[in-house]
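Excluded from the complex is one protein chain; the other protein chains are retained at their positions.
As written, the chain order gives the labels A and B, with residue 1 at the start of each chain.
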Amino acid sequence: MYSLAELADRFGLEFTGDANTGLTGLATLADAGPADLAFLANSKYLSQLDSTRAGAVILSQALVERCPVACLIADDPYVAFARISALYDKSPRPAAGAHPSASVSPQADVHPSASIGPNVVVEPGAVLAEGVILAAGVYVGHNSHLGAGTRVMPNAVIHHDVRLGERCVIHAQAVLGADGFGFAQGPEGWERVCQLGGVRLGDRVEIGAGTTVDRGTLGHTVIADGVIIDNQVQVGHNCRIGKNTAIAGCTGLAGSTIIGAGCTLAGGVGVVGHVEICDNVHVTGMTMVTKSITRAGSYSSGTPMTSTRDWKRNAVRFSQLDSIQRRLAAQESRGKNIDKG
Amino acid sequence: MYSLAELADRFGLEFTGDANTGLTGLATLADAGPADLAFLANSKYLSQLDSTRAGAVILSQALVERCPVACLIADDPYVAFARISALYDKSPRPAAGAHPSASVSPQADVHPSASIGPNVVVEPGAVLAEGVILAAGVYVGHNSHLGAGTRVMPNAVIHHDVRLGERCVIHAQAVLGADGFGFAQGPEGWERVCQLGGVRLGDRVEIGAGTTVDRGTLGHTVIADGVIIDNQVQVGHNCRIGKNTAIAGCTGLAGSTIIGAGCTLAGGVGVVGHVEICDNVHVTGMTMVTKSITRAGSYSSGTPMTSTRDWKRNAVRFSQLDSIQRRLAAQESRGKNIDKG
Partner (left out) sequence: MYSLAELADRFGLEFTGDANTGLTGLATLADAGPADLAFLANSKYLSQLDSTRAGAVILSQALVERCPVACLIADDPYVAFARISALYDKSPRPAAGAHPSASVSPQADVHPSASIGPNVVVEPGAVLAEGVILAAGVYVGHNSHLGAGTRVMPNAVIHHDVRLGERCVIHAQAVLGADGFGFAQGPEGWERVCQLGGVRLGDRVEIGAGTTVDRGTLGHTVIADGVIIDNQVQVGHNCRIGKNTAIAGCTGLAGSTIIGAGCTLAGGVGVVGHVEICDNVHVTGMTMVTKSITRAGSYSSGTPMTSTRDWKRNAVRFSQLDSIQRRLAAQESRGKNIDKG
């Protein structure tokens, strides 16, 4: 439990109300009780403020007057909420040292503060820096390096020659450094192109559960500092993703795609290979990116959802669009001839 | 092997033909031999009935006369087939007890009938009820509960504070309770919002191989009784999925999505965050659901597949649709003027 005054002090925020208000947890405006801290970061939920039973609410200066309970005042309430959430996080943190069932190579370089869970495998030449946490069943391949404070969740696989910066989080079942999908069409069928490069992640990179990042063919696949990637994303070989870019779930990047800094790709986006997306591009959900994007801005493809009955009627016309345009052009030309008359 | 009469008796069905017909296995109408039981549940395969060599066929009363071999008569032949299939299932079932390589916390509460495979990890506070089966390499986090008869397939990961009802099946590589994709945009980059909620599954929930269900931010991510989810589906944090809803492979639900009961989402569907789908909605494959659905029925988006040559001709016109509509309106207006003229 933290008092309102303690929280204000720790996070450099102003407050209104009783400094001793005890706050045992975080909750939504609608669900919060008198011992909960709530937040208001989206004007959509403004009406919930009036009736909240929270002990206190994180909000912006402009809303203090409207708030019926104590306030923690923040320039950016969502960022303040994010920081405070860490204080209330009770997720288990394991102790330093290796579980007896782990197989750690004596040729690995493991900092004494690292925590190595059951059934973890660490191969020769691997480096685990200060405070690294490997949960149960994680595999770390030959010569892979994990920077200080990096955490890897259960059963994730980090192949050989993969380097992660500091404070990265790799979620369960993620795979870093599987072979890229490179094959040449030989006389008898597909012939494998060995994938000789590795994977390089900067600091504070987040890789979601079940996400796969393939190793490079000759150079490396590179993900810059601060990139956050959601679950079940596929990053093909030789991709490069710029600083602080965010990629939502189920997105797929084909090989050799370059994505700039500060981009946001919504869920289910597909990007073809060998294209380049510049900085500060937003791509809306399920868009098919088939060419390079050279100007910052928001991009989309797809068709709107309707009832299946209406959709069928309209979709069949999609396949006639070119002929519709020609028929329209014929009408226009006829119109002009009538005018000329 | 079961005789025709035995099967009829066990499943409360009528039959025609020789009661002693021995049936050693199940097969399709086309492939079945004299010792196989086949079924006819889809009129598409009706023509195969005439020439089947099966020992017996599960079908509806209306088709008995047409059937050249013995019959098992069912109101719903596919349901009867489903139930009978369990009798012929030879998939291995492990014995009770823990494999010596498992790491089971003494602070876990494990029913003696539970089966715990090689390299399984069960953390403190976890509860495994009667008949739970954990296959090799499964991870069960702190304070997670698995109800009676629930089975978890190899290498699946169940994080802390995840509760499953009875008779659930969690397939290989699935992840329940990874952190949701919650980040605030701070002055230096993305700041993590700790995900303090858990995951709650009802009874008889099926989670496919490689499917990921994120934990809630403040409350829980909730999946109701009888929900079936296929492989490689992504369920974002704070989602709620209603009773008996079915979700096919490769579908992605963004965060805080609410889906009603009795819905069916076909494969590859994407649902944006913070929308609500009411009960009894069907969404066709690869549809992009970008807004709430408030009436039961079937919904779709997308365009029909054609040859790439035709597609290119038509797709380019999609980007001119608004101008096509304006040109058409101009023609209509000109037409009216001529009429008046």
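The rule is short, and it goes like this: contacts are C-beta pairs under 8 Å (C-beta built on N, C-alpha and C of every residue); 3 or more make two chains touch, one makes a residue touch a chain.
Model, not experiment: these values are computed from the prediction.
Per the touch definition above, the residue from B:246, B:275 or B:296 contacting the chain not shown is B:246. Between the chain not shown and the residues B:35, B:275 or B:328, the one that touches is B:328. Mapped onto chain B, the interface with the missing chain covers residues 25-28, 31, 76, 78-79, 81-83, 85-86, 88-92, 99, 101, 117-119, 135-137, 153-155, 169, 171-173, 204, 206, 208-210, 225-226, 228, 230-232, 243-244, 246, 248-250, 266-268, 285-286, 302-309, 311-312, 315-316, 318-322, 324-325, 328, 331-332, 335, 338.
The chain not displayed touches chain A at residues 101, 103, 119, 121, 123, 137, 139, 141-142, 155, 157, 159-160, 173, 175, 178-179, 181-194, 196, 210, 212, 214, 218-219, 232, 234, 236, 250, 252, 254, 270, 272, 282, 284, 287-291, 297-304, 306, 310, 313-318, 320-321, 324, 327-328, 331, 334, 338.
Convention: only the chains that are shown with their structure count from here on.
Chain A and chain B have Cα centroids separated by 25 Å.
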